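The complex is shown incomplete by one protein chain, all other protein chains being positioned as in the whole.
Per-chain residue numbering starts at 1, and chain names A, B, C and D are given in the order in which the chains are listed.
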Amino acid sequence: MTKYILKRLLISILTIWAVATVCFFLLRLLPGNPFILQNPLDMKNAEKMMAFYGLDKPLWEQYVSYLQSLLRLDFGYSLTHVGRSVNDVIVQYFPITAQLGIQALLLGMPIGMALGIVSAVRRGGAFDYGCQIGSVVSTSIPSFVLAAVMQLVFGVYLKWFPVSQWLSFRHTILPTIILSLGIIAGHCRSMRTLMLEVGRQDYLKTAKSKGISNVRIVVFHQIRNAILPMITGLGMEIASLLMGSYIIEKVFSIPGLGAYFVTSITGLDYTMTMGLVVFQAAIVVFANFVVDLLYGLIDPRVRIV
Amino acid sequence: MKKRIVAILLALAMLLSTVALAETAAYPVEGEGSLTFVATEPNTLNMVQASSNLDSAVFYLTSAMLYRPYNGNVYPELAAKCDVSEDKLTYTYTLKDAVYSDGTPIVAADFAYYMIATMDGTSAAYYKNGTKYMNGECTAADVGIYAKDEKTLVVELEMLTADFSPELEIYPLQQAFVEAKGEQLGGTPADLMYSGPYVLTEWVYGSYMTFKKNPSYVDAAASFPLAELRLIHSVDESGRYSMFTSGEADVLTFISEETQQMIPNQAKQYVSDAMQGLEFNTTGMMFDAAQGTFLPRDAEVTKVLSNENFRKALSYAINRELLVMVINPSGLPVNRLVTPMAEGNTDGSRFVEDYPLTADYAAPITGDAEAAKAYLAKALEELGYASVKDLPTIKYLCFENGAFRLMAETLQSEWKSILGLECIEIEMKPVQDAVMSMVFLNYDIYFQSVSSSSATPRSFLEQWKTGGAISDAMQSGAPFGSVYSNAEFDALVEQAMFEFDTAKRQALIAQAEQIMIEEHIFVPILLQGGYYAVQDYVQGFVSVGNQEGYMFNHTTVTK
Amino acid sequence: MQQEYLLEVEGLKKYFPLGKGRTLHAVDDVSFAIRPGETLGLVGESGCGKTTVGRTLLKLYKPDGGRIIYRGEDITKVSGRRQRELCTHMQMIYQDPYASLNPFMTIGEIVSEGLEINKIGANRMERTAMTYELLERVGLSREHANRFPHEFSGGQRQRAGIARALAVNPEFVVCDEAISALDVSVQAQIINMLMDLRELMNLTYLFIAHDLSVVRYISQRVAVMYLGKIVEIGKASEVYVHPAHPYTQGLLGAVPVADPDFEKSKTYQAMVGEVTSPINCKPGCRFANRCPYATEECRTVTPDMKAVGADHFVACHRL
Amino acid sequence: MSEHLLEVKNLHVSFRNVVGEVKAVRGVDFYLDRGETLGLVGESGCGKSVTVQTVMRLNPEPPAVIKQGSIVYDGVDLAKLDDKGMRKYRGKEFSMIFQDAMTSLNPTTRIGKQMKEMLRAHRDISDAEAKKIILRMLTMVGLPNPETIYSRFPHTLSGGQRQRVMIAMAMSCEPSILIADEPTTALDVTIQAQILEVMNKLKKEMNTSIIFITHNMGVVARMADRLAVMYAGQIIESGTAQDVFYRPKHPYTWGLLGSMPSLKGDVPERLMSIPGTPPDLFDPPRGCGFASRCEHCMNVCVNRVPPETEVAPGHRVRCWLLDPRCKTAVKPPIGRDSELIPGKEDA
Partner (left out) sequence: MEEIKLTGHPFDDGLTDDDFAPVPDRSAIVDSIRPSMRYWPEVGRRLMKNKVAVFSILLLTVIVLMAILVPILSPYEYDATSLMSARKPPSWEHPFGTDKVGRDMFTRVFMGTRTSLIIGVVGAFLPFVLGMVIGAVSGWFGGKVDMIIMRVVDIMLCIPSMIYMILILVVLGGSPTSLIIALALSGWMGSARSFRGRILQFRNREFVLAATTLGARPGRIIVRHILPNILGNMAVGLCSAIPGAIFAEAGMSYIGLGISPPMTSLGQLSSDGMQVFLTQFYLFFFPSLIICLIVFALFLFGNALRDALDPKLRDEDYLARMYRKTRRLTIRNTKKEAAANE
C-alpha cells in the first residue's frame, strides 16, 4: 500500500512541477507589463517596479529562484496588490471559496442523486420528465442572470437573506443555493443513467428470484452498484468547486479566490497567477489521489496492489 | 467493514476541516454613529509605492496631513505657521505637537522623508537639485527638503514658479518604520502607522475595511464626528444597488448612470477633472520594445492624420452635448483645454468667462456638420484624394471598458453617417496591451484620458510642451523629437510659469490654449463625471469622485 | 520441391506482461505442423491458449519466441510489405457473428474490402462481380449485398465472415471457434459448407474449438492443449479411440453423449480440482495437480513429447 | 386435484414493444412430478427461458403479458397472483440458477451476505443460525473451504466455484422445484461434469425436482428423466428420454439429433442439417412453426396448427404426419429403435 502511495506522490509532484514550469513561461509570453497601469505616462516608474521585484533579471535566473521559493512553499508577493503576499491571499480567501464550494456540493450532490434515483425508478413518468426539463432549464440560463435575479427577488424584495458579503451563515445561503443548482442538474442526469444501466444487470434478476422485497432490491443491489461510478467524477468536481465561481463571487461580493483568478491573469500579476495555478494543480492532484484511495476501499473489484 | 468506515471518515474530515476554518470570520460591532459606505478597496497602503488614487482616498482617513484639503479649499492641520524667504525660494514650516496612534511624536523628518521617497519626474523639478537626485547625481541629503529640527521643516526651491503652492498636502512617514517593514509595508492593518482621524482596525481583503476613530488625532474634537466607518468592497452594479435599497449600505461612492435613474433623489453628481479626448499619432513612428528601436508606421496614414483639416473635420462632426447626454450624462461636454472649474482673474470669476472662445477656431459644443464636411473636402483636396473611399484604414485603439467601447463605436458610426468615413476601424486590445501600445505610440487614434488639474491649467498645457510628459512620454530621445512641438506655444507656457501676476498669467495661458486648440492635436470631448448615492439620513458627506477621496470631515448619521 | 508441410510451428511462445513482475504464459513452447489440404483440430478448455496460438500465427500478437515457417520461409519476424502479402495466403474466421462484422458497412462492402486492400480485380465492376460470386458460394444471395449485418441471423452473418476470409483466395484458414456461438442446426449447415469449401478451394484449416465432437468430425489430426502447452497430438481416429494423456481421457469422459441409457449407465468420476493459474508458471507438468497418476517427477520436470504410435505423440512421464 | 407437483396448461406469453407484440410462448403444456427432472430443450429463441421465467414471474409484466393459460402449483394458479403474492413462492417453493454466474452475483457484496439475505427473507432466524445453514450448504455443493468463501467477493472465485455458490444459494431454503436455466453452457466440459454431478446429488438428498433448460442434447440426455423439445414457442415433442432419443416422431427432433456429431460410433459421412432459420415470432406462421423447413410439409401444416397426438403413454407429438388421414409414410432417419410411420395407402 505504502509503495502505491509513494509512487502516486512522486507523480503528483512531477505533475505540479510540470504545470508550474509551463505556466511560468506561458505567462512571460503574454505582452504588456504588469506595472504600466499604475502610472501610464511614467515608464520610469514601471522600470523601477520591475527592478524592485527582480523581473529584469534574465528569465532563466528568475525561473530558478522561483522554483527555490516554490520548494519553500512561498509564492512571493503580489505585483498589483503591493505588500500583500500570495500566501496570505490564499490562506485568507481559500477557506471562504472552499466553504461555498463544499456547501454547494453537500447540498447539491445528495439532492441531485435522490432526484436521479427517483426519476430512474419512476422512469417515463411525469416526475422523470419534470427532472429532465428542470435540469435543461437550469443549465441553459447563464449563471450571472440567475445570480442577479435571485439576489433581487430573495434579497431585496423578500428580504429573506442578506444581499451580499460573507459574514454570517445566513449570508452563505443564497450563493450556495445558486451554485448547487448546476450540481443538482449534473448529478441527477448521471445518476439516472447509471441506475438504468445497473437495472439491466443479471444480478437484479437473481435478487428478484430470491423473493426479497422490491424496495430491498432497489436499495441494496441497484443503488449500491450505481453510486460507485459517481465517486470517480467527484475528484475533478471538488477541484473545480474549490477554485470558486467567479461570477457568483462577483455578484454577491464574496471575498473568494474566483475573482482573484481572473483579475490576476488579465492584470499580468505573475506571482499571483502562478501561486493560484500551482495551488489549484495541487488540489486537483490531491483530490484525484483521495478519490482513487476511496474508490479502492469501497469498490472491492479495484485492487490496490 | 472496518476499512470502509475509515474511508468515509477520511472524506468527511477533509470537508469539515475547511468549513471550520472559515467560521472564525469576525462579526462587525454595531456602534452608535457608524456609517457603511461601498467603494472599491485600495490596491495597497504602501505609501512609497501607492499607485492609484484609490489608495490616497484611504490615506486621507488614516494619515494626518500638513495641509488638509476639504470641499475645494485647503486648511492647515499640522502646519502651525509657514515663513517664506524674500526671494520666495525657501519655505520654513513649524509643526504643531502631534503623535501617531501608538504615541510616538510626529517629527519634521517624517514629512521630509515622505516627500523625497514619493518624488517623481515632474515634482522633482521644483525642488533644489531634485532632478539631479532623480538622475542619481547627488544623494537625498543635498535635496532642498530637510528637517532643521524636530518641529521645523525647510523646503528650498530650484527656481520660483507661479504654480508652486506652499500649502503642501503631504503625509508623515517614519523612515525607520518603512525600512523595518520592507516589502510588507501597507499589506495588512498592522503594517501601517496611523496619525489621521481614523485607525484601520480590520481589513478582510475583497470584503470590508473597518475604521475606528483615532483619539490621538490632532483635532479629533472638531472634525470627523463618526465613531466608526466601514468600507464594503463591491464591483458589481446590481450588488451595490441591492445593498443600498436593502439599507445595508449608507453611501455608495460610485454608481452607474442606470442606478442613478432608479434612486434619483439620493443620487448626487460630481464632475472630476479627468479630461477625455482624441489623440492622433502624427509622429509616423512607433517604438518596438523587443529590439528597443523605433519602427516607421504607415506613411500614408501619418500623412492623413498630420493634416490639420482632417483632424478638424473629425472634431467638428462630433455633437459633444448629445454624445455626453447619451453615453455619460454625469460628464461635462468640453471643447477647450481649460476646464470650466478653473479660477478666473478675480476671486469670484471663472477663467472661461474671462477668456471666452471665439467660434472660428474651436468646434462648437453641439457640433457643426457643414463646417466638418467643408474641412474634410479641404483635407481631401490637400492630400490629393478623389473621394472619401480612397482614404487608408485608420486604427482607433480601444480597450474593454463599457463606456470607452461605446464611445468608440458611436464616434465611428457618427463619422460614417456625417462624413461618410468608412476607413476608421476599431482595434480592441486587453487593458495592459492597449496602454503599452499607447505609450509606445503603436496607434493611429487613441481615446486619451488625462488629468486636467483644473487648479493649475498651466501644468495641464505643459504636458504638451516639447519634451513635456505627453509629448515625450518615452523620455528616450526619439528621432522625431516630441509628439507635438510649437515654439510659440512653448514660449508662452514657459513665460506663464514665472508670471506672478494672475491676470497676465491667465492671458498667456489663454493664448497657448488657443494655439493648441487651433492645431487640434488633442481634441477634448468631455470631462468625466460620476454619480454617488447618499441615504437621506446622512448629512454633510462630501465626495469629489474617487480622485481626492471621501471627506467625512463633518458627516453625521441620524438614524 | 513440394514442401512436405504447408505450415510448421516450432517452440512458439507468447507471454502477456501484467505488470508488477507477473506475466501470463498464454502460449508456452507449442510445436506442430500441418500438411497442405489437411485440417488440424486444436481443442482445449477456455484459457488454454488455443485462440492465442491462432492469433499469433496471423501476427495479431507479436510472437515472443519460437519460429513460424510457412512453405519453408521463416515468417516469424516478417512485417511491412511482406506481411501484407502474407495476408492473402493466411486468413481467419472469427467466433462471434455479432461482433466480427462492422455494423456500419453493408455485407457487400465487408466482403469486398479484402479485394480492395490487396487490389485484386481490375476495377470496381470486377470486384462487385467477384463479391456476388463469393456470396453465392457461401450460400447467401446477391441482393443480400447491400443489406446491413443487423438484418441477418447468426448463421448468415458467419457465412458473410467466411466469404470475407475467402475473398483473398487464401491457402491456410484459421477457424477460431467459428461455430461455437451458433445453434446446433445452424452449426451443421456451416460445418458442411466448410468441408465443401475445403474440397473446392483445397484449403488447409486450423480448426480451433472446445466442442470435441465437432472437432472429431471435421479434422484429420487433433492437438489437445492444456494451459499453454500441447499435451497430445495425433491422427483424430487414434486420439479419440485410444487417448493416451490422462487429461485427454478425462476430457473425453466428461463430454456428454446424446444417448440417455449410455449416459446414465456411465460410471464416470468427474475430474477433480480447477485449472491452475497460468501466471508465472513453474516447470513441471501443468496437469500435475489434477492428474490421478501424478508423481514427484511430474511436479518438477516438464515432460517432452514422446511417440506412442504412428503419428501419435504425448507429453507425459507415465508412458 | 392433480397429482402433479406443477402443471402448466396452454400457456401463452407475449412481449409487447413499441411496434407490436412478439408471441414468445404460443400454447405450452407440461407437468412436473416430485423428485423428477424435466429437460426443456430447444434452440435459442424458441421460448424455453421465457416459459420458466414466467413460471416464477420474473419478467416485469408490461413487456411480458400472460395472455392465456394457467400455472397450477399445489392447487394455486400462479398466473393470477400479483407480485406480492408471488414473492412467497420465489426462493421458498421455486428457486432458479442462471447461465452466467459471473454476472448473476452482486459484485460489491460478499457471498455470505447475499445468501443470508435470501434466508432472512423467508425464515426469521438469527444471523448465527443462518450462517450455519449457509456453511452447511456450501460444503454440500463441494466447496472445500466454506468459511473463506463465505466472506469473499464474487470476482475472486472461478466460474465453477461461482456456479456452486449459486446452487447452494438456490437450495438453501429447500425449495421443492429448482429451475436451472442453462447452468453449464458457459462452463468448460470438465467443470460442467462436476456441476451436473452436484445437481444430481442435491436432487436425491433434498428430494427436489428440477426443470433443466439447455440447448445441448448430451447434457439433457445425462440429466433428464423426461424431456420436452420446444420450437418457435411450442412444445413439439415431449416424453421420456428414451421415447424422444430412441423413437423420435417429429421431423425437427430428427434434424436436431441428426445434426449433432457424436463422440461415440463412427463418423457420419455428412451431418444432417436443417435448411433455413427459425421463424420470426413477431408475426408467427399460421400453421406449424416448422412448416417452412420441413421436407414432409403438407398443405394442412401451413394452414392449421397441428394438435398434440399421444403416440405412446406420455410420449406426445405435435405433427400432422401422425394424423390417421396422412397419406405419406415416413421412415424416421434417426432413432435407435424408431419404426416406419405408416401413411394411409391411396385407395
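In this text, contacts are C-beta pairs under 8 Å (C-beta built on N, C-alpha and C of every residue); 3 or more make two chains touch, one makes a residue touch a chain.
Worth saying up front: this structure is predicted, and the values here are computed from it rather than measured.
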For this session: Using the whole complex, pick out the displayed chains that touch the missing one.
Result: A, B, C, D
Problem set entry | Residue among A:Ile102, A:Cys131, A:Ala148 or A:Ala226 touching the omitted chain | A:Ala148
Exercise. Out of A:Val89, A:Cys131 or A:Val284, which touches the unshown chain?
Worked result: A:Val284
Problem set entry | Absent-chain contact - pick from A:Val19, A:Met49 or A:Leu242 | A:Val19
Seminar exercise, completed: Where chain C meets the chain that is not shown, the residues are 55, 58, 60, 83-84, 87-88, 90-92, 94-96, 99-105, 113-114, 117-118, 147-148, 150-151, 161, 164, 168
Problem set entry | chain D, residues in touch with the chain not shown (by the definition above) | 16-18, 60-63, 82-83, 279-280, 282-283, 285, 291-292, 295-304, 307-311, 320, 322-328, 339, 341-342
Exercise. Can you name the residues of chain B that touch the chain not displayed here?
Worked result: 237-238, 241, 256, 258-259, 261-262, 319, 322-323, 326-327, 398-400, 402, 405-406, 408-410, 412-414, 416-417, 426-431, 433-434
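Just so we're on the same page, only the chains that are shown with their structure count from here on.
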Exercise. If you average the C-alpha positions per chain, which one ends up nearest the average over all of them?
Worked result: A
For this session: Could you please state the distance in Å, as a whole number, between where the Cα atoms of chain A are centred and where those of chain D are centred?
Result: 55
For this session: Calculate how many whole Å lie between the centre of chain A and the centre of chain C, each centre taken as the average of the chain's C-alpha atoms.
Result: 54
Exercise. What are the residues of chain C that contact at least two other chains?
Worked result: none
Problem set entry | Junction residues of chain B, two or more chains touched | none
Problem set entry | Contacting residues of chain D [partner chain A, same complex] | 56, 58, 83, 87-92, 95-96, 98, 100, 103-109, 117-118, 121-122, 153, 155, 166, 169
Problem set entry | chain D partner contacts - residues on chain C that touch it in the complex | 45-46, 153, 155-156, 183-189, 191-192, 210, 212-214, 216-217, 240, 250-264, 268, 270-271, 274-275
Problem set entry | Residue ranges of chain A touching chain B (in the complex, touch as defined) | 31-34, 36-45, 49, 52, 77, 80-85, 88-89, 92-96, 98-99, 102-103, 106, 148, 151-152, 155-156, 159, 162-168, 250-256, 259-260, 266-268, 290, 293-294, 297-298
